[in-house]
Structure formats: C-alpha cells, structure tokens
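A protein chain is absent from this complex, but the other protein chains hold their places.
Showing subunit A:
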Amino acid sequence: MAAAGALAPALRCSLGRHRALSRAAGRRGRWPFLAEGASLRPCSTRAALDGINKAVVDRIIRVDHAGEYGANRIYAGQMAVLGRSAAGPLIQQMWNQEKDHLRKFNELMIAYRVRPTVLLPFWNVAGFILGAGSSLLGKKGAMACTVAVEESISDHYNNQIRTLMEEDPEKYKELMQIIKQCRDDELEHHDIGLEHDAERFVFSCFCSLCAQK
C-alpha cells in the first residue's frame, strides 16, 4: 500500500516513540490501519507528503476537522440541556463517537501539516448554541437537529470520497478509509435520530405551521 509505504520511513525515523506506540495500540480499536499514524511525529512528514495533491487534501482535512469540531460542540450543547434527561445516555454515546472522529482528524491534520480553519472560535460558539437551542425544544428537537446535521455531513463526506476516487484511489486509500468510516458513523447517527421520532417532530412542526396559515 503506497500510503503505508510512505508512512514507514516516517515511522522508522521516529525513534524513541515506542511508548507512544504502545499507548496508541490501546487506542487502535476501530482505526487499525492508522495505528502507526497515531504516533507520527513531525520528523520526515515529507515522506508522507510527496506525490499527493496537497491543495485537495488540505481542503478536505481542514473542512472535515471543522465539521467534526462543530458536531462535537453541537452534542455538547445538547448534553448541556438534555444531559440529565432520558435521552442523555444516547446523546452521550453519539458524542463519544464524534470525539473519536475529531481525534482522528487531529492526527491527520498533524500528519499532513494542514492548517486549521480560521473560523474555529465561531464554530465553537455557533455549534453549542445550535445544540442547546434545538434541545430546548425537547428531545425531538434535539433528534431533528441531529438528523439534519448528519444528513448534510454524510452528503459532504460522499462528495469528498468521490473527489479522492477521481484523483487516485490507490494513493489516497488510507484517507478514504477514514472518511468512509466517519461517513458510516454519521449515517448511523442519522438513523438513530430518525428512530427517536425526529421525523414526527418535523412533521408535526410542519402541520402546526400549516394550521396557523
């Protein structure tokens, strides 16, 4: 695998990282193909960076990082309001998965030397407000928010996978794997949101709007 081959020299030159490696092994869990990447030091990231379309990869990682960061804040907002209610554990579980995604994109960001988006403070506040605001409408509001956000996020991930496929499926295999994994998780969240009566909430909102007119 070209990507693993590119990572290997970076790994080899990070001597003294054995402790970090064993720590990473515990975290390996769902990301076995990036176990070595978890301990990538900025040694010769040139090896990982050669031969890839830096502009495209930069944009993809930056946007995904911003998205996951925003999603984290949305769930944080939802937990702040609904944390102690019946929906709490469910939201907490989804939040944990988002934290996992964010951690993964942080590592990618360091490995590919991508700069984070300038709008991070804005997403920080906006995400929290969106999460908290939708939760104030109750559990159904929170679930409706989740459904809407996860739907657009998974569309977005699909577009990125398509872009990478068009570029070179072999070179970007690892990156595509990660994005596919994230997209599958987001779709799962979307389905969970639907399960918990989000749709009925949207439908009833729509009905009440119509009734008012």
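Just so we're on the same page, a residue touches a chain if its C-beta (ideal position, glycine included) is under 8 Å from a C-beta of that chain, and two chains touch if they have at least 3 such contacts; residues count from 1.
FYI, contacts and distances are computed from a predicted model.
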Task: Quick one: find the hidden chain's UniProt protein name among "Cytochrome b-245 light chain", "Ubiquinone biosynthesis protein", "Tubulin delta chain" or "Transcription initiation factor TFIID subunit 9".
output: "Ubiquinone biosynthesis protein"
- prompt: In the full complex, which of A:80, A:120, A:136 or A:165 touches the chain missing from this view?
  reply: A:120
Query: Residue-wise, where is subunit A in contact with the chain that is not depicted?
result: 13-16, 42-44, 50-51, 54-55, 65, 106, 109-110, 113, 115-116, 118, 120-121
